[in-house]
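What follows is a single structure, written as structure tokens, with notes after it.
Missing here: one protein chain of the complex. Every other protein chain is in place.
Up next is subunit A:
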């Protein structure tokens, strides 16, 4: 579902992502770990067509990133770090715009559907500024999933959430697994990687340093996933 070949991105002289070769199959839930500045967000932004690679190629859901960005955009959802809704507009209006831009007809019905799925029904007339952090995160998910994408990119979706809200978000990801959605999630939480992901990619200094199921990484390190993480990533 996601195939990258030598995918790279430099900002001036800084090589943020260096020659990424990754294959992710349909329905896989993959955790993307690595220190701050390792290249996680840059990779996700490239795969979401927001950032042009300086070298290499990738296909997402069968569409080439450079040749057919619109094909990629139709197939993916992207939930960025730090929110994506206008804090002053009612939740309903933001979702209606999103539905319209994905060509969903009639927008109202699709908005009602995602509001139901993400527990936003009673909040639809409020602006995000009046919502809690967890409610805003659910809105971000609803915005990114309204068109039922086959591939979902989540950039640190659980950062800054309390444990209960984080657990609720995990439940949403589990539901996506049942629906067969391919999910690539960046995170800093190792326990999340163990509980949720089929496979973990660890990136450091712009390159993949580990790739495999959490259990395999643990046994290789002869300890916890935390031990494996610390052994594999450089002390910044």
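Simple rule for what comes next: a residue touches a chain if its C-beta (ideal position, glycine included) is under 8 Å from a C-beta of that chain, and two chains touch if they have at least 3 such contacts; residues count from 1.
Here is the rule we use: contacts and distances are computed from a predicted model.
One chain of this complex is left out of the view, and of "Na+/H+ antiporter subunit G", "Transketolase", "Carbon-phosphorus lyase" or "Transport permease protein", the protein name its UniProt record gives is "Transport permease protein".
Considering the full assembly, A:80 is the residue among A:18, A:80, A:110 or A:199 that touches the omitted chain. Screening A:61, A:97 or A:168 for touch with the missing chain picks out A:97. Of the candidate positions A:17, A:48 or A:115, contact with the unshown chain belongs to A:48. Not every partner is drawn; the one left out touches subunit A at residues 48-52, 70, 73-74, 76-78, 80, 82-89, 93, 96-98, 100-103, 143.
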